[in-house]
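Missing here is one protein chain; the remaining ones are kept as they sit in the complex.
Let's look at subunit A:
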Amino acid sequence: MDLIRLDRLAVPGRLQPLRLALAPGEMLGVIGPNGAGKSTLLNALAGVQPYSGTLDYFGFDARRLGPKQRAQRIGFLPQSHHSAWSLCVEDVVALGRLPWGDEDAALIESAMARTGVLPWRRRKVAQLSGGEQARVWLARVLAGQPVLLLADEPVASLDLLHQRKVMELLREHARQDRAVVLSIHDLGLAARYCDKLCLLAEGQLLAFGTPREVLTEAHVAAAFQVEVHVDLDAQPPIILPK
């Protein structure tokens, strides 16, 4: 059974009706130029953006899930993060347990260990570098043990090392009965780490399928309005403007 299935899911003025499905164990990359509707799609999946059409979660209409049940199953990592208060790393990660109404120390510690932020548990998040903070925000979502993890541009503005670390953590999460949907601008990383890609342009779905099916020169040129060189057999895959 599909983990999520979208049928004619649309957001008026921002996202045309689209249809796609994601199986457990898969990682879906949402790609496309700025303003294509990537964040809108992720927000709709996260339940923070009203939508029309249907979104089935394990064959069950997601609208019929209560906000708490939904939050227990679907974790959302928004594009921009900022803590209003001078919280320490441990307390930020503990926020991931809010849908469960507990502060399970073992799960919080495990999420911090997996993301490598455990040594800074008592430090203020604001004192960490951008790359270190990105891992803390991710640890917050992982602490909630979501079946579906949504991440909006999780590697934007990160250096190469942190880009790889975050992508590997997401890849590791998308195993067995769990899945990940992320929006990403780096097409090379998308081709390397994602099982499926969803190419959006001006709110429309241009292509959906495996990286090899989606990342053709024709599709990318149509979406980004630029000629590209694509070599998916290279390690890592190369997608560069000509």
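By our rule, contacts are C-beta pairs under 8 Å (C-beta built on N, C-alpha and C of every residue); 3 or more make two chains touch, one makes a residue touch a chain; residues count from 1.
Rule of thumb we're sticking to: contacts and distances are computed from a predicted model.
For the omitted chain of this complex, the UniProt record lists the protein as "Iron complex transport system permease protein", which is one of "Lipid-transfer protein", "Membrane protein", "Acyl carrier protein" or "Iron complex transport system permease protein". Considering A:99, A:154, A:211 or A:237, the position touching the chain not shown turns out to be A:99 (whole complex). Looking at A:53, A:78 or A:209, the residue that reaches the missing chain in the full complex is A:78. Residues of subunit A that touch the chain left out of view are 43, 46-48, 66-72, 74-76, 78, 81-88, 91-92, 95, 98-99, 101, 140.
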